[in-house]
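Yeah, one chain of the complex is gone here, protein chain that is, but the others are all in their spots.
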Amino acid sequence: MGRPDAPDQGQFDEVLLLECNLDDMTGEALGFAIEEILAAGALDAWFTPIYMKKNRPGVLLSVLCRPDDGSRLRALLLRETTTLGVRWTPWRREVAERKTDRVHTQWGVVRRKLKILAGRVVSVKPEYEDCARLARQHQVPLEIVVEAARVAVGGEIRG
Amino acid sequence: MGRPDAPDQGQFDEVLLLECNLDDMTGEALGFAIEEILAAGALDAWFTPIYMKKNRPGVLLSVLCRPDDGSRLRALLLRETTTLGVRWTPWRREVAERKTDRVHTQWGVVRRKLKILAGRVVSVKPEYEDCARLARQHQVPLEIVVEAARVAVGGEIRG
Amino acid sequence: MGRPDAPDQGQFDEVLLLECNLDDMTGEALGFAIEEILAAGALDAWFTPIYMKKNRPGVLLSVLCRPDDGSRLRALLLRETTTLGVRWTPWRREVAERKTDRVHTQWGVVRRKLKILAGRVVSVKPEYEDCARLARQHQVPLEIVVEAARVAVGGEIRG
Amino acid sequence: MGRPDAPDQGQFDEVLLLECNLDDMTGEALGFAIEEILAAGALDAWFTPIYMKKNRPGVLLSVLCRPDDGSRLRALLLRETTTLGVRWTPWRREVAERKTDRVHTQWGVVRRKLKILAGRVVSVKPEYEDCARLARQHQVPLEIVVEAARVAVGGEIRG
Amino acid sequence: MGRPDAPDQGQFDEVLLLECNLDDMTGEALGFAIEEILAAGALDAWFTPIYMKKNRPGVLLSVLCRPDDGSRLRALLLRETTTLGVRWTPWRREVAERKTDRVHTQWGVVRRKLKILAGRVVSVKPEYEDCARLARQHQVPLEIVVEAARVAVGGEIRG
Partner (left out) sequence: MGRPDAPDQGQFDEVLLLECNLDDMTGEALGFAIEEILAAGALDAWFTPIYMKKNRPGVLLSVLCRPDDGSRLRALLLRETTTLGVRWTPWRREVAERKTDRVHTQWGVVRRKLKILAGRVVSVKPEYEDCARLARQHQVPLEIVVEAARVAVGGEIRG
């Protein structure tokens, strides 16, 4: 890696990581619970398959949230899952600057996310939801819509 | 999630999370090690399958313990696994209040765990070990014993 | 791979692979079910974590058995799990010849499995159960017992 | 397992298992593809995380379908994923008889699936979609709705 | 899926899937074994993390090969892994037609794989090895090289 060392390129904030291990909920109930958690304002939530004692396949439920939402989301986890305890720890985070724009493709409008580091746009990412909707409507493979949106000339940028 | 925001509903304590990555132990040896760790007083211990360098399937060993047990369990991990280093970090934890009771089913006695939030019993969970033993003895599907224990009228509660 | 091509080195038989996908059992219940399946005479049984529809973490339950046990084990799966269907397919298998022997270590007797290909012992594997029992009794790290048993001079061999 | 051996308890059919390994699609694109596959009439579809060459985390995409849908779904996989080849193999399947009924709970109607082996109802399973909808509408924990539906006295049964 | 049903779009062949479950090899040894297997002419080889009996994290080793290579690769698996048995089953396969071409980017030449269904090029995929080498040499993010190669005007096509 001969690349020159870089100064901090993003902005900094703090997030909480909430976790609990679950071996007494079904996959169905877990699928429901994670939708509730995302709807309640978590920044992200995901499952990791783990091997728990007594030969039990379990999952680790992880929730990332803003510090102010910690208490409310812990209460939600205690109520909506079978866990008897929710643990959490703060993490620092370096975040790229984001802007959005909108471009026209032959099938319709697609929003895009621009990733900005040190003031420069380093990547352009079409919103999958928009591309997926157009791909379904027009019976076009998703990748073709995504590709068209990626190379389209950008419209107005929003902060 | 239109539900009203909740005050803290559990009690708080602190736990340590100990971790090490392992790519030079066999599954057999790992199964033995985790039993040792649980027997030594860890609150919980589990494996997560991970992808390590050089195309190696590895496991992340995670151990949750009380702060006072950290030094002893780190020593155990260094001795009973091949790892050259054990890392750890403290987590805060919100824990539901627990009580236990015992109920009679037609196949025998089953202990149950009561989960209590804000002073109210929010769930009742029969002990799997008890149910499993009775299911084996009486050749009944496990779910039927669990269900019977869940709906049984509770006996004396213990703190 | 400059190694010369090898003739068939093992013996051949046929096994059945039974499978079902499960997203409506808990980890606890799955841990119980797999013990029942192994106790019922399956050659092997294991879980694979899978991602099922509607964001559900599920498991694939796989059971390997002798052709004659297929009907009985399918009935067991239908009764002891929540699945509505068990699928199966036959596999051919090439199996190394196995013998066992017993060796004396300073902590006690350990059985070993000998793997034989084309008439030659190609590996010697101490039984983990024996080593684990001795390691616990004598408070010795497991690896030391395993290593001692591996290099011990063999006793009488059994077919 | 002292249980007496059981005669075949279900009905038999044949299904196809289609599979391909993918290391050059994103998680986003995979999430889209599996919805297309399920919408196209697959009996089931799921991902298994696998470790592919060159340290690449990949996924195995598995699709279960009726024999008559094999050709159409293979074409879909070749078009909607990046794979260069789709492999498949037939499996036999033993399927429990299923009926459905509908029950009234205090929050609304819930459909249930009845699993029938050898002519006897062996389990009753409320539809998660129904329970989830009612739980969200009435702000009740999902498990309470599920439990109420499970123990409700059944209504008319449909084949 | 309103799309019209498609005729078979690829070519057909047969492959073998070889498998064994491993709970007594280390991740290091597995990483070595899979390189041997790939070097010996397997079409593909991969690991799946599985949960084996006695709380053992294991891996399922899967090898895809041409029917003529089955005997040789089974011998290799029996010799290079600890398994006592290798099972296998034949799969049918529908394969897209592939061609390759080479394009010039500002950093150097990149080979590409063309996927052809029903006589039409449906996707163009730059070789990662080529792109990775150029990205490292010229200190450019990999995605930029891949993208440039994808949209480059193609050179001579090879069957």
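Which chain is which? They are A, B, C, D and E, in the order written, and residues in each are numbered from 1.
We take it that a residue touches a chain if its C-beta (ideal position, glycine included) is under 8 Å from a C-beta of that chain, and two chains touch if they have at least 3 such contacts.
Here the structure is a predicted model, which is why all the values come from computation and not from measurement.
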Contact list for the unshown chain, restricted to visible chains: A, B, C, D, E
Contact with the hidden chain (one of B:36, B:94, B:130 or B:143): B:36
Interface residues of chain B (partner: the chain not displayed): 19, 21, 24, 36, 39-41, 48-53, 58, 60, 71-72, 74-76, 78-79, 82-89
Residues belonging to chain E that touch the chain removed from view: 28-29, 32-33, 49, 79-80, 128, 132, 135, 141-143, 146
Residue ranges of chain D at the interface with the undisplayed chain: 22-28, 30-31, 34-35, 47, 49, 52, 54-59
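Rule of thumb we're sticking to: only the chains that are shown with their structure count from here on.
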Where chain A and chain E overlap in contact partners, by chain label: B, C, D
Chain of greatest Cα-centre distance to chain E: B
Centre-most chain, if every chain is reduced to its averaged C-alpha atoms: D
Candidate from A-E, A-C or D-E with the same interface as C-E, over half of contact pairs in common: D-E
Chain A and chain B, separation of their C-alpha mean positions in angstrom: 28
Inter-centroid spacing, chain C versus chain B (mean Cα positions, whole Å): 26
Multi-partner residues of chain B (each touching 2 or more other chains): 3, 28, 34, 47, 49, 54-55, 57, 59, 122-123, 141, 143
